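Pasting in a structure now, in structure tokens, and then I'll have a few things to ask.
All protein chains but one are shown in place.
Note that the chains are named A and B in the order they appear, and that numbering of residues resets to 1 at the start of each chain.
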Amino acid sequence: MNTADVIVIGGGIHGCSTALHCRLRGLSVVVVEKDHVARHASGVNAGGVRRLNRHPAEIPLAMASAALWQRIEDLVHDDCGYRQTGQIRVAEGEPGLAAIAARRRLVEGLGYSHEQWIGPEELFELVPAISRHCLGALWTADDGHADPTRTTRAFARQAAALGAEFLTPCRAGMPRRAGGGWQVPTDRGTFSGAQVVNCAGAWGGAVAAALGEPVPIEPIAPMMLVTARMAPFVDPVVASFDRMISFKQSPNGSVVIGGGWRSRAEPDANRAHVEFGELHRLIGTTLDLFPVMRGARIVRSWAGIEGAMPDAIPVIGPSMTAPGVIHAFGFSAHGFQLGPIGGAIVADLVESGATSLPIEPFSIARFAGQAWREAS
Amino acid sequence: MSGARFRRLAETGRPRVAITVDGAPVEAMQGDTLMTAILTARGRLRVSEFGDGPRAGFCLMGACQDCWVRLEDGRRLRACTTFAEAGMAILTGAEEGADAF
Partner (left out) sequence: MRSDRIVIVGAGPAGMRAALVLAGAGLNPVVLDEAPASGGQIYRRQPRGFTRAYDKLYGFEAGRARALHAAFDADNRIDHRSGTLVWNIEGRRLQTLHDGRPETVEFDRLLLATGAMDRVIPFPGWTRPGVYTLGGAQVALKHQACAIGRRVVFFGASPLLPLVASQYAAAGAEVAAVLDTTPLRAKLAAMPGLLAGGKTGWKGLVYLARLAARRIPYRHGITPVAALGSESVEGFAYTDASGRRHEIECDAIAFGYGLKSEWQLADLAGCGFEFDAGNYQWQVVADEAGRSTVPGVYLAGDGTRIGGAELAEIAGERAARAILTDLGDTGQGAALAACARRIGGQARLRRAIERAFPFPAPLARAIPDDCILCRCEAVTAGEFRASIDRLAPHDVNRAKAFSRVGMGRCQGRICGPAAAEILAAARGVEVKEAGRLRSQPPVKPVPVAAFADAAEDAA
């Protein structure tokens, strides 16, 4: 029988980060990944390293994660393609301006100052290529972006270098109790450990359900469009308060356009389809914001499977029904920036059952019984 | 700038079509693709954006995507599958600019 202190299900960024942080604390770790590291949402996302406009409950975690991003190279021995280009979210009309005002009241009320208002002049100076109809923006100067595949693999590599065992490709079955601990059946035999961590992303709901605590998770496939290389014209990642878009120029010159446009996810078949049904709307927004894009050509598109929760924040914390199981899934298409801290939080929970960061809002208990339906 | 690359072997009695390449007038013929129009007058279509020199197309059947050329009006056209039209102003260099690539 194979044993480890911690058995992690899922080799996305949170699974790999968990493995790394557990090893840093001397715990033995096995990561069971059905495909390969960073196969789905962790490898195919826009790579945004963003605190700007996060859910209030996520802000403390995002702030702590940002501190880890600052020294990401020390942590994983790779710069992960991380660049602090800033992130900007513009207002294009009165609704956007109103959203900015409300957002500022909220964030400042919570005592944060990372989201700054910038007027049109400053905006046009920061992003000369942006359309002059924009009325201003919120800006987080030291947000940025990184290479998602490279980052996730760097976490895996560093965890492995410190002794974590990665089983890929290797399917995990549902965890079952064994004595005081847990057993996880896999393609490569049964592993037993004191604790199990569910980092299974869109498949995390199935694990939770098997443990008697089903959650209303939805598999989604956020879609990205990629253009042929263009000469550099925009540094920060740009989003809008008025319309769904995220816009980023990669260091190699290609432009990556996304912003929550979803296509069809087939988690059972392990496939995500790209669907262009409403593509012209995204393109319309793109051109409104960046007229220079009229000369661009779309050369590729991709979608990765992710798990979305109905309240758009993840499940992080101990299982309510299965002592020794910790959940960290359902990051709802914005878990990449949280990756570095997510693993540290889970390692805290593994080690001591508690963490200093406020994770109560992410408890799986919020979906227990009728509580969720009534609250919503 | 090197000389013409393509060589016309027949069908030379067609009506002429006036275009410009890098600002200089070029006489193309009706039914010429942009590629033919440019390469019967010049040695290249474009310059690789990756710094590895000039390019003059490759597959001629719309598959390799190596012959997209830039027009002065900002349009980008695949030279092997687009017919030359009077007045087209083609740029074959890699001048900087947001849509230089």
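Simple rule for what comes next: contacts are C-beta pairs under 8 Å (C-beta built on N, C-alpha and C of every residue); 3 or more make two chains touch, one makes a residue touch a chain.
Everything numeric in this text was worked out from a predicted model, so none of it was measured.
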Inset, instruction - Quick one: say which of A:R105, A:R177 or A:R281 touches the chain that got left out. - result: A:R281
Inset, instruction - Using the touch rule from the top, list residues of subunit B that touch the missing partner. - result: 2, 5-15, 30-33, 36, 39-40, 43-45, 48, 50-66, 68, 75-76, 80-81, 83
Legend entry - Interface with the undisplayed chain - residues on subunit A: 36, 43, 149, 153, 227-229, 252, 273-277, 279-281, 283-284, 286-287, 293-302
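Everything that follows uses one rule, which is that only the chains that are shown with their structure count from here on.
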Legend entry - Computed distance of Cα centres, subunit B from subunit A, in Å: 45
Inset, instruction - In the complex, go through subunit B and note every residue touching subunit A. - result: 49, 65, 68, 74-76, 96-101
Legend entry - Residue ranges of subunit A touching subunit B (in the complex, touch as defined): 129, 228-231, 233, 253, 292, 294-297, 299
